[in-house]
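Here's the structure we're looking at; comments come further down.
A single protein chain has been removed from this complex, and every other one stays in its place.
A, B and C are the chain letters, set down in written order, and residue numbers restart from 1 in every chain.
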Amino acid sequence: MYQTETFIRIRYAETDRMGYAYYGNYATYFEVARVEALRQLGITYRELEDEGVLLPVSEYSIRFIKPAYYDDEIMIKTMITELPGVRLKFSYETYSGDTIINRATTDLVFVDKHTGRPMKCPAHVLEKLAPFYPKGSL
Amino acid sequence: MYQTETFIRIRYAETDRMGYAYYGNYATYFEVARVEALRQLGITYRELEDEGVLLPVSEYSIRFIKPAYYDDEIMIKTMITELPGVRLKFSYETYSGDTIINRATTDLVFVDKHTGRPMKCPAHVLEKLAPFYPKGSL
Amino acid sequence: MYQTETFIRIRYAETDRMGYAYYGNYATYFEVARVEALRQLGITYRELEDEGVLLPVSEYSIRFIKPAYYDDEIMIKTMITELPGVRLKFSYETYSGDTIINRATTDLVFVDKHTGRPMKCPAHVLEKLAPFYPKGSL
Partner (left out) sequence: MYQTETFIRIRYAETDRMGYAYYGNYATYFEVARVEALRQLGITYRELEDEGVLLPVSEYSIRFIKPAYYDDEIMIKTMITELPGVRLKFSYETYSGDTIINRATTDLVFVDKHTGRPMKCPAHVLEKLAPFYPKGSL
């Protein structure tokens, strides 16, 4: 299974009146984490879009365990749990130090920019992911 | 069941490169919707905090059906599906015109600001919600 | 001089660890205020863009006097101080209750979406603004 680690420092702008990183900001942190996960594979999300492939999020779910605070450097472990078809599924675990502070998943859908319709994962993306999954799974 | 409707116009700041309201912003829209839902009951979230009651989100889940676009005025139907105990559960349906564009839920936990520990829903909140639920449910 | 008043309630997402509305969020509040100012004249910013006219901000300046807090409903007085040429200039005063909390200005530039070059204010915008300015100023 392909997985990566991304470090993100909580900005003052992202804190709220409780002193927490606002709960809504994790969607952005996971966006950063999955874009970096793809970049480390040699896949640039910006280039995908420029090729006419959009990847909107169709589902997002998060369970909070503890908050993060201003200036904390959180670590997001990003996992692509299976080879993508029409959907690309990410799981995330967020850590502050050694402590897990939340778990989340996002499902993204490959969409053809010109038709607006779902499409299969582009072949060059699949090729880069395939080596991380058991034989026969492609 | 207590339910309200809140209208929110999508800001330019909240759009993204696809022209969509960024998926992460719905967490903020739902915050606005649930705070307004409580306000219409005579409960001010700010005052709750000032009384020492925090309400952090413990779970958030959303399923996107369609995007919203810049300057769209979306309508969020907010439902409190059951009388709160330690948790206060909201369900949301977001509409753009007559079309539902996503469904979501958030679970919030009543937390005592001073001890940092979960607590029961304050009595004055429960009293305002009780009339909306079947007899015997309090 | 054309001027309008817009009311905006500070969202929890927009607060920071000090309990203030984060200083960076005023740029968004002023965006909302100027779009509403134009809408009250019958000019929809979204339609301008759809016609091929972009209005990026070229300068923004703000002087803070006091902070706004969570759940405050601030009032932004928006003024178009002169008839636009290539630039459209807005001044803003932000009030919390009767107290002014900041003053700001933004300069926007009319840009032709297709050429990427500055252009004159479209005639239909000028016609709607002209009645608010002294004769001979058109």
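For this structure, a couple of remarks:
Here is the rule we go by: a contact is a pair of C-beta atoms (placed from the backbone, for glycine too) under 8 Å apart; a residue touches a chain by one contact, two chains touch by 3 or more.
No experiment lies behind these values; they were computed from the predicted model shown.
Although one chain is not displayed, its contacts with subunit B can still be listed: residues 12-13, 15-17, 19, 22, 24, 70. One chain is missing from the display, and on subunit A it is touched by residues 9, 11-13, 27-28, 31-32, 35, 44-46, 70-71. Against the chain not shown here, subunit C presents residues 17-18, 20, 22-28, 31, 49, 54, 56-64, 67.
Everything that follows uses one rule, which is that only the chains that are shown with their structure count from here on.
For the pair subunit A and subunit B, the fraction of shared interface numbers is greater than half, so the two copies use mostly the same residues to meet. Centrality by Cα centroid goes to chain B. Between subunit B and subunit C the centroid-to-centroid distance comes to 29 Å (mean Cα coordinates, whole Å). Contact with two or more other chains is made by residues 27-28, 31 of subunit B.
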